[in-house]
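Every protein chain of the complex appears in place save one, which is left out.
First chain written, first letter: the chains are A and B, and each begins at residue 1.
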Amino acid sequence: MKSYRKELWFETATRRAYINISTQIATILQESGIKEGLCLVNAMHITASVFINDDESGLHKDFEIWLEKLAPEKPHNQYNHNGYEDNGDAHLKRSVMGREVVVAVTDGKLDLGPWEQIFYGEFDGKRKKRVLVKIIGE
Amino acid sequence: MKSYRKELWFETATRRAYINISTQIATILQESGIKEGLCLVNAMHITASVFINDDESGLHKDFEIWLEKLAPEKPHNQYNHNGYEDNGDAHLKRSVMGREVVVAVTDGKLDLGPWEQIFYGEFDGKRKKRVLVKIIGE
Partner (left out) sequence: MKSYRKELWFETATRRAYINISTQIATILQESGIKEGLCLVNAMHITASVFINDDESGLHKDFEIWLEKLAPEKPHNQYNHNGYEDNGDAHLKRSVMGREVVVAVTDGKLDLGPWEQIFYGEFDGKRKKRVLVKIIGE
């Protein structure tokens, strides 16, 4: 069994952002030389997400509106978590969107459906954060 | 390390549906000959879900009502995504229910709890869609 590990770093200019990382993950998979296996991609921070969905800007606006409805950022003092912090909403938003994805590796490629794209979802940005890629297989 | 890959195809008669695929996944695991490992089951489409919950029709009605409350289908024009499409709600519903499950394989069997059943959740049906099963192990 082979394994391969790599980190991606992000520092978004805005508090919230959706970044398509599919190409970067595909490159890391190529570096790994692994042909058959599983590829885990996870946010290493608890106010960010890795998820799979469509690369369509209208949908990303819908995510923004919808997540703000489910777990509004403001007023900051509505959250018990926000004593010294202001990111209570980000912990909840990330819970909806998920921490991680596991993608099959087949024939040396990410085995994704026709519209599946891998995203980094940032909910408390303007600081350095990491995504972990861990691939195991042969 | 062994690996095994198979696709399941669906075309539901209704826009939304929950289909118990546990038996099909168990059969694929048997075909694979893998005794110890991990089994990834994921929707290959971004308006569908694979999740684990109870096979109880009352609960499935509750899912329908609850997801319609969290992300209503209509009016279609409430979603930015719905320029040429009408499935903005389906992308959000699938985000709540999740894209994938990873199930342990132990002694050649799906290592599930007493009530755990694997479901395909369709949120934009009446078209052909796929689920990917990828098993790795020994």
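Here is the rule we use: a contact is a pair of C-beta atoms (placed from the backbone, for glycine too) under 8 Å apart; a residue touches a chain by one contact, two chains touch by 3 or more.
Computed from a predicted structure; not experimentally measured.
Mapped onto chain B, contacts with the missing chain fall at residues 1, 36-38, 51-54, 56-59, 61-63, 65-66, 70, 96-98, 101-104, 106, 111-116, 136-138.
Within the complete assembly, residues 1, 3, 5, 38, 40, 42-46, 70-71, 79-83, 88, 91-92, 94-96, 98-100, 102, 130, 132, 134, 136 of chain A touch the chain that is not shown.
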